[in-house]
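Here is the structure we will look at, set down as structure tokens.
One protein chain omitted, others in place.
Up next is subunit A:
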Amino acid sequence: MKKTIMITGGSKGLGKSLALGFAKQQHRVAICARGENDLKAVEEQIETLGAEVVATKADMSDAADVEKFVSIVEDRFGSVDVLINNASIFGPGPRQLLDYTDESFSNVLKVNLMNPFLVTKRVLPGMIANRSGSVINLTSEAGRTGFAEWGAYGISKFAIEGMAETWAAEVAEYNIRINMVDPGEIDTAMHDRAVPDCDYDLAQPEERLDVFFYLASDQSSKHNGERFEAATFVNEAGVSNE
């Protein structure tokens, strides 16, 4: 069944792959990003695939922009069925925490943590009214293990995992599920920044989409507050996106 899939940070990397992946399945896709040119390019690609799309320039760490983006999508598509909180930044680095400026630390947490908080808070009332919805938060191995020189990025992912579990416990009564996905190491600009001299092969983002398709589908209705690893997901669940 066709759904409305909202993806923050949908103009590059994994967000772009997710947007195109869901568009290929003819879902309605809503994407936002701070950079307009990349966003419009993805919008055109989605239209070429024949899917409906809303693409809005917006900063998801800003409450007014969140209100604008979500309201426009609800006005256009009626509801948001799946929210993928993908947008995040790595911040400065690799850099030791001792070398972090106060401003950089604060900024990474603002972008990476306020963003999924604000968007989820804005989207949940519609999902609660519909008694249906799936929220997927992007996490990382750095959200469970503190890696040297990954700084505020990893710390923000620890917080996102806590926020996802808290929200999952609160909204379960409304038939809504909030889960987490660790996409693993993938070939993106963010990975280049985090691991500048990477000397091993990386998976492409589009190879890690199955778990998102699964969590967006009604097949995953029993999962709430859980953490999934995209790299091993297909073997575990036997689900393919093809």
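For this structure, a couple of remarks:
Just so it is clear, contacts are C-beta pairs under 8 Å (C-beta built on N, C-alpha and C of every residue); 3 or more make two chains touch, one makes a residue touch a chain; residues count from 1.
Note that contacts and distances are computed from a predicted model.
Note on the omitted subunit: UniProt lists it as "S-adenosylmethionine:tRNA ribosyltransferase-isomerase", one of the names in "Carboxyltransferase domain-containing protein", "L-lactate dehydrogenase complex protein LldF", "S-adenosylmethionine:tRNA ribosyltransferase-isomerase" or "Cytochrome d ubiquinol oxidase subunit II".
Touch with the chain that is not drawn comes from one residue among A:33, A:54 or A:82, which is A:54. Only one of A:93, A:126, A:151 or A:183 touches the chain withheld from this view, namely A:126. Annotation for subunit A: contacts to the undisplayed chain at residues 54, 56, 63-64, 67-68, 71-72, 74-76, 78-79, 125-126, 128-129, 131, 170, 173.
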